[in-house]
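A single protein chain has been omitted from the complex, and every remaining protein chain is retained in its original position.
Chain nomenclature is as follows: A and B, assigned in order of appearance, with residue numbering initiated at 1 for each chain independently.
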Amino acid sequence: MSNHNHHDTGQSPWITPFNVIAGLIVLMGIYLTYLRFTGGLAAVTNLDDYYPWGIWISFDLLCGVALAAGGYTTAAACYIFGIKKYHAAVRPAVLTAFLGYALVVFALHYDVGQPWRLAYPIFVQQGTTSVLFEVGLCVFLYLTVLFLEWLPAPLEWLKLKRVRNIVIKLTLVLTVFGVILSTMHQSSLGALYLILPSKMHPLWFSSHLPIYFFVSSMFAGLSMVIFESTLSHRYYHNKMDKEHLEGTPHVTFGFAKAAAWIMAGYFFIKLFGVVLNDNWGYLPTFYGFIFSLEMLGFVALPAFLYAKGVRDKNVKLIKWTAVLAVFGIIFNRFNVSLVAYNYHLPSELKYFPALAEIGVTIFVVTVGLILFKLISTRMPIFYEHPDFKGSH
Amino acid sequence: MEFYTMLEFDIFTKNWAYIFMGVAVITMLGWWLFLTGQDEE
Partner (left out) sequence: MNRRKFLGAMGVAGLGVAGAEKVLAAEDGVTGASVKDVKGLPDSYAVLFDVTRCIGCRQCEDACNYEQHLPEPDVDFFDTGVFQQIRRTDWKTYTVVNQYDDKPPGAGDLYRKIQCMHCLEPACAHSCFVKAFAKRHDGAVTYDPNVCVGCRYCMMACPFNIPAYEYHIALDPLVTKCTFCEHRLKDDREPACVEICPTGAMYFSTREEVLKEARVRVVNNPDKYQSHIYGEHEMGGTNWIYISGVPFEDVGMRMDLGTRAAGDYTSGALGGVPLIASFWPVLLVGAYAISKRREKIAKEERDSFVSQIIAEAGPEAGRRLAERLSRSETLDKAAIEEEVRKALNEAAAKTEREDH
């Protein structure tokens, strides 16, 4: 607590493995950016007329938004449901969510054909019948909300007490608004696929897709918070204050318990997708294998392991389970958007991402890590600012 | 209103739905403040 102000002053050298690797990735990203905006999407992606959406949508948008759900779940648990024990987890979660959404929007600038028109749906001509309009509007508003939720950290850092206190007063309103917007767009990401029933494999297509996406975003967010706290404890332990360190086990066990409980419910609503559409016949096929793997290996298994971790007070197990659950979410989003999509096309027409496409995604994630590092080592994220202690 | 397609119907109704969503959220906020305005403490 006492030495957080003089971190990396002098003693940390510039040449660290993180900096070197991140630097190389950023250089690569700049080069790919150049290629993208001189040669078009064809120069860096394998997208074609059958596959207008590739991994920039599957990973950067769908997974990005789902994994940034920790922002609304943590804030809601602390401020709406009044579980004060989670207070120390709110700031890192909000920062991650804010950066996550900012990067989603950043990544979309590569994906859409004319990025300078990205705000057209909001300011020029509103296609209100489109699910994507709803997603766009909510992401735009929620990014603003997250910015405001994160704002106290830089304001405390800049010692702008008056403004900071005004923003703090908005906490509850922002949290409620954030949950509303998150419910809307997390579910709408699933609803995007409702308009193309004939192109989706029946095992993943259901009129309940929006509910699947919303419910899974909850435990995606919770798992991500657990996973992240593992990483930040490894690297930022010295920056954490007593509240943060004491709160962490509460967060780990509480979130693991919540995730296990939600995942059980999710397992069953997904099962009803099979029951209500009579999809049993698809289970013994290749797609059925992928589907069962997702359900058993990436939903049922992590749910069980979370429960076991909670019962045995096994922090390590919970942390590894969080990794599994995060992979499960990624697996699910890829299954919906790339495996189930166009399932009827012959394999030679199917899509596989280009190296450059993966490169841009890695670049975007790296930018996120760099920003997180820059901000959390400078601003009061893992500790309360001494001037503002206990005042929120 | 006259609609020649469902699309026209959807555009018209959804436009108003979005406007009233804004109205609903803002009204709810004001209503809560009004409702709890006289609470002690």
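Quick note on the criterion: a residue touches a chain if its C-beta (ideal position, glycine included) is under 8 Å from a C-beta of that chain, and two chains touch if they have at least 3 such contacts.
As the structure is a prediction and not an experimental result, all values here were calculated from the model.
For the chain that is not shown, the touched chains among those present are A, B, taking the whole complex. Shown as candidates are A:143, A:184, A:220 or A:379; the residue that touches the absent chain is A:184. The residue from A:19, A:126 or A:144 that touches the chain not shown here is A:126.
In the complete complex, the hidden chain is touched by one of A:17, A:113 or A:281, namely A:113.
From the options A:64, A:152, A:210 or A:302, the residue with contact to the chain not on display is A:210. Screening A:55, A:90, A:103 or A:192 for touch with the missing chain picks out A:192. On the side of chain A, the interface with the absent chain consists of residues 36-43, 45, 47-50, 52-53, 76, 79-82, 84-85, 87-88, 111-114, 117-118, 120-121, 124-127, 129-134, 136, 172, 176, 179-180, 183-184, 187-188, 191-192, 194-199, 207, 209-210, 243, 246-247, 341, using the contact rule stated above. Looking at chain B, the residues touching the absent chain are 1-11, 14, 17, 20-21, 24-25, 28-29, 32.
The rule is simple: only the chains that are shown with their structure count from here on.
Between chain A and chain B the centroid-to-centroid distance comes to 29 Å (mean Cα coordinates, whole Å). The touching residues of chain B, counted against chain A in their complex, run 7, 10-11, 14-15, 17-18, 25, 29. Contacts from chain A toward chain B in the complex involve residues 126, 128-129, 137, 173, 177, 180.
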